[in-house]
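Left out: one protein chain. Kept in place: all the others.
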Amino acid sequence: MIRRTLGTVTLLLIAACGGTQTNSNLPAATSITVFAAASLQPAFDKIGAQLQTKQNMTVTFSYAGTQTLTSQLTQGAQADVFASADTAHMTTLQTAGLVAGTPKPFAHNRLEIAVERGNPKNIHTLADLSRPGLVVVLADPSVPAGKYAQQALAKAGVTVHPASFETQVTGVLSKVALGEADAGIVYVSDIVTSGKVDGIAIPDNQNVIADYPIARLNGAQNKNAADAFIAYVLSPDGQSILAGAGFEKV
Amino acid sequence: MTLNAEIHVRRDGFALEVELHVEDTETVAVLGPNGAGKTTLLRALAGLIPVDGRVALDGQVLDDSGSGVHVPTEQRRVGLVFQDHVLFPHMSVLDNVAFGLRAQGRRDAAQRAMEMLERARLGDRVGAMPRELSGGQAQRVALLRTLATEPRLLLLDEPLSALDVTVRAEVRRELSRQLADFRGVRILVTHDPLEAMALADRLVVLEGGRVIQSGTPEEVTARPRSRFTADLAGVNLLRGRGHGDHIELEPGGASLAAPEAGEGDVLAVIHPRAVALYMTKPEGTPRNVWRGRAEDLDMQGERVRVRVSGPVPLVAEVTPSAVRDLHLAGGAEVWVSVKATEISVYRA
Partner (left out) sequence: MLALAGLGLLLFLLPLAGLVVRAPWSQVGPALVAPATLTALALSLFCSVAATGAALVLGIPLALVLARTTGTLRAVLRALTTLPMVLPPVVGGVALLLAFGRRGLVGSLLYQAFGLQIPFTTTAAVLAETFVAMPFLVIAVEGGLRALDHRYEEAARALGAKGWMVFARVTLPLLRPAIFSGAVLCWARALGEFGATITFAGNFPGRTQTVPLAVYVALETQPDGAIALSLILLVVSLAILAGMRDRWLGAL
């Protein structure tokens, strides 16, 4: 019985791996592959659905942390479009000669403090995060959200002692949502789409606005479709979907 | 010291029903074919399997299903010797022999074990690991390990059958010596008649989970009650109904003339030497004469045993020259004759 279970799991794993990596064996005509920062998933899934109905374009998304996607692309992964959660990683790809043309900013994301529903610990400012006894989790500085959080804390002149440097923003979010952490610093879009935590605004003078750039990649199999996708993201329709997911318009 | 046991064990369609009384003045051999329940009986006496019934040793109740008494194995002071020594492979010979003494909390365990081993002329093997011992040595050490705890009840499960024939005699001698010195109840399980005869004062024959015969080796071989015991004694055993001067072997079938056949269900023993084979029909008036065919031969020293088929299948014992003269090796037809006075009949 165990053996059969193992077999099934193996099959599932193989199927799962295939699911996220199928970028080359799709019908060529109007299908493209988009590598997008994990935080874009809710908005981009909608955009993909609209493109399917309106333009009969099949968009396959590969969502992951921006840093993971960047390493995959530099290691030769095939994709048509890259949507990054920060400019630094886009620059890395540009330097590597993988980006076609100039990346266009398509959304801004600002930071908020994520707290448990109802804010039981009465957290209102970044300074509150340094309160002793408070369990704060941040994204690891190697992740854009983590880097921005450090910048915001520096601007506010606050030193926090986090319990963990999560390797993904979703890690921060889930730990606050599960009540393991009292607070974390994440994107507004994360809080909007999560719906399980409350967001505490960070004033502009302390906040860091993340620029999300998008670009066609040199390895694009379908340049026109890739450009069409980018155009749709920048169009009023696309922008309003992004706004609904907590992003700010360009 | 006396063992009184009344044991019922039922498992997987097999039922063991045994009543056993053993005095400490005798060594009892439990004999029987494979699957007769010999090992189950030993394990029940050792307390390793639950029993229905009652086991008492020297007045102490070890098992009584009626009152729910069950003394666990480790408190029974039984000595178990297995077919293949079952020495602890991770302990030296000395530690193996000292194990039981240490379990009893004796401080002089190692010293006592050492003395025992030296007395058994195994003093040079104390530091050896079991895998470094010969089969005979290992079984001798296993015996010492068991005797060291001074058990009240010694249970030996085919102690010699895993040994080479050459060392078997040597270990049997030692076992015989140790059994003679042993103060307690001795039960030996075996399927080897020779072992049983050599070591036991009384045989208990087990077949299909029941005792079918019990007595001294002489009694058992003189009046076997089953095919197994008949084979053990090397005699022909026939079953039938007595009718005064003859035995009806099958209803309406072959019959044998026997002067003291009695009445009712009887057993008849015919020694193979009493079965005579002839080329032509023997003269005179022996009443038990019929035609048969020599089926196969078995050399037994100076004599040859011939299995003869016919209305009454029997084994005959003849000389090698008779084999030649009668062409028995070729499966010849022969005349078979048994003197009525050579047939020993007793109640079934």
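Going by the order they are written in, the chains are A and B; count residues from 1 in each one.
To be clear about the criterion, a contact is a pair of C-beta atoms (placed from the backbone, for glycine too) under 8 Å apart; a residue touches a chain by one contact, two chains touch by 3 or more.
This is a predicted model, so every value here is computed, not measured.
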{"item": "Per the touch definition above, residue among B:32, B:53, B:100 or B:292 touching the missing chain", "value": "B:100"}
{"item": "Contact with the hidden chain (one of B:73, B:178 or B:309)", "value": "B:73"}
{"item": "Positions on chain A contacted by the hidden chain, ascending", "value": "1-2, 5-6, 9, 67, 71, 135, 137, 140-143, 162-167, 171, 175, 178-180"}
{"item": "Residue numbers in chain B that touch the chain omitted from display", "value": "46, 48, 72-80, 82, 86, 88-90, 99-100, 103-104, 145-146, 149"}
